[in-house]
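One structure is given below, represented as structure tokens, and several questions about it will come after.
Here the complex is missing one protein chain, while the rest keep their positions.
The block that comes next holds chain A.
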């Protein structure tokens, strides 16, 4: 089957979700929409099971941190419809004090580690996740290192202090 045009895809989503899903843009032809956490799982399940769309493949889940925005943390889903070779990107933005979002493991088994990774680096709590632990960092780490306020280098390092270089 041929690739689904972005307008058609957007229309199909709008029929079901009306105003709850808004268009962000189409950078490099990849349809990007934004939604809220209330209907994210419904949207993912709809995209996966709808006969015409069939986005059966979860490519990736990740997050991004915009410290200057009101809703700081964005969760980004990339889906791929293998039968029509169409991709879609879905964004959900969450305020910093309340980074809770329902888990996508109910839709795809493979979301498990992707969500653990997102939790590990951004502190996003995926409600209902079967095993939400840190995955790449050590268990007793307290910070969420991919947030922008986390420094790249350990601030306690002494070997790069200015006075060693006569500054």
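By definition in this document, a residue touches a chain if its C-beta (ideal position, glycine included) is under 8 Å from a C-beta of that chain, and two chains touch if they have at least 3 such contacts; residues count from 1.
Simple rule for what comes next: contacts and distances are computed from a predicted model.
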Options "Cytochrome c oxidase accessory protein FixG", "NADH-quinone oxidoreductase subunit D", "Bifunctional protein PyrR" or "ABC-2 type transport system permease protein": UniProt name of the undisplayed chain: "NADH-quinone oxidoreductase subunit D"
Chain A residues that touch the omitted chain in the full complex: 27-28, 30, 32, 56-60, 62, 64-65, 76, 78, 82, 85, 87, 89, 108-110, 112-114, 117, 121, 134-138, 145-146, 150, 152
